[in-house]
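Remarks on the structure that follows.
All protein chains but one are shown at their positions in the complex.
Here is chain A:
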Amino acid sequence: MNNTYNIAAVALFSVWLYPASDASAAIDWNGFIAQGLIQAPDSGFVNSSGDISAELTELGLNSRLRLAPAWHLSGQLVYLDGGNRYPPGLRLDYLFLDWYFYNSNDLQANLYLGRIKNQHWLYSSTRDVPFTRPSIVLPQSVYFDAFRDIAVGSDGMALQARHYNNLGDFTFNWSLGTTPVSTQQSELLLGGVIDGKLKMNFDHQASLYWQPQLSRFSFGMVLLDSNFSYSATDTEPFFAADFTVSRVMLNMRYQLEKWEFSSEIQQERLQIDGFFSPLFRQDQLGQGGYVMAQYRHSAQLRWFAMLDYSVANKDDRRGQLLNKNSGGTVPAYFAYQQSVAGGLSYDISSSLRLSAEIHWVEGAGRLSPVILPDVVTNRHKYWQLYAAQLTYRF
């Protein structure tokens, strides 16, 4: 957390410790504690050793304070430990002012200011909240853990408008902001040997969701544009660089009483100017997506099955070009990642859930670091992931 948000978070949570003096003020608290065991023996997804690990910790505490009928203040602190998946530690997940500025029978709109959450993807707004997501580890084609801190939200503003008419329900989201990138985050993205500083210049997203009237289907489209710059030091073999990431995503969901099907597909353009040399240029299109089926066997028991696929360069789906261009140092399986996963969750009570799952994976395209792959740890083309997690909510 940066200092400004540190102070704001402490002030906010201090205020919330005192009872509201105004009878019209209202406050809600929610929280969760989740601890699990995870192992990915033949990859560096969790750790370098491949041993079973308790680095599957997610703690969260959030509150929403009503300042006036149309004004709210919301904040959440989370502590995450996911091993190599993302930097461990305490984060101010969000802290924003929510202005409900338009209210009519068929249109409502909110403006959010501050550290806002990514509301654009199916599970992006609560990807760290175990009982709101379908699996312990989300499909990496879309919810790439190395990008978690960058994709989860940003400091800026967002707008949400909801409208319904004879065609159904529509939700429009727009956001613009930037996210501080920590040193650990920079290393996860670029590689452990960098000395310079990665900075996000902006993250701009818009999405539109449509649920046809009385339909069990819903459809969504997301557009993302973001830009990063890298300042190199004189002592490293890398150079100043610009990274531009643009993404188009389509999603759908079909919900029945027992069954639920969901899918998100994306095409991502990654442009690199610099880094490997001052004149280095790269412009490639990656693709990915997943299909997931969930079945609610009973009110307590739910299982899921998922197919996930991603490729860094759609013109090099099996990595021959990557291998050739790296002079043979980067194996071809770093160009893609595809997996089959299955798991279940059981609600022991209304506040306690046990989840377990297995992923069978081919490829290392969604293992960090992204730009300078770790070919020493990730020596296997095929690997598995096992995870079990117990979650308590309050």
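The definition used in the following text is that a residue touches a chain if its C-beta (ideal position, glycine included) is under 8 Å from a C-beta of that chain, and two chains touch if they have at least 3 such contacts; residues count from 1.
Here is the rule we use: contacts and distances are computed from a predicted model.
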Suppose you had to identify the omitted chain by its UniProt name; would it be "PBP superfamily domain-containing protein", "Helix-turn-helix domain-containing protein", "Transmembrane transcriptional regulator (Anti-sigma factor RsiW)" or "Acetyl-coenzyme A carboxylase carboxyl transferase subunit alpha"? "PBP superfamily domain-containing protein"
Which residue of A:N47, A:N84, A:N110 or A:Q266 touches the chain not shown here: A:N110
Using the touch definition from the top, which of A:T57, A:T126 or A:S326 touches the missing chain? A:T126
Would you mind spotting which of A:F45, A:F96 or A:Y209 touches the chain that isn't drawn? A:F96
Tell me which residue among A:A26, A:V193, A:A240 or A:L301 touches the hidden chain in the full complex. A:A26
Go through chain A and note every residue touching the omitted chain. 26, 28, 30, 32, 60, 62, 64, 66, 69-70, 74-76, 94, 96, 98, 100, 103-106, 108, 110, 112, 117, 119, 125-126, 129, 131-132, 160, 162, 164, 169, 213-214, 255-257, 296, 299, 350
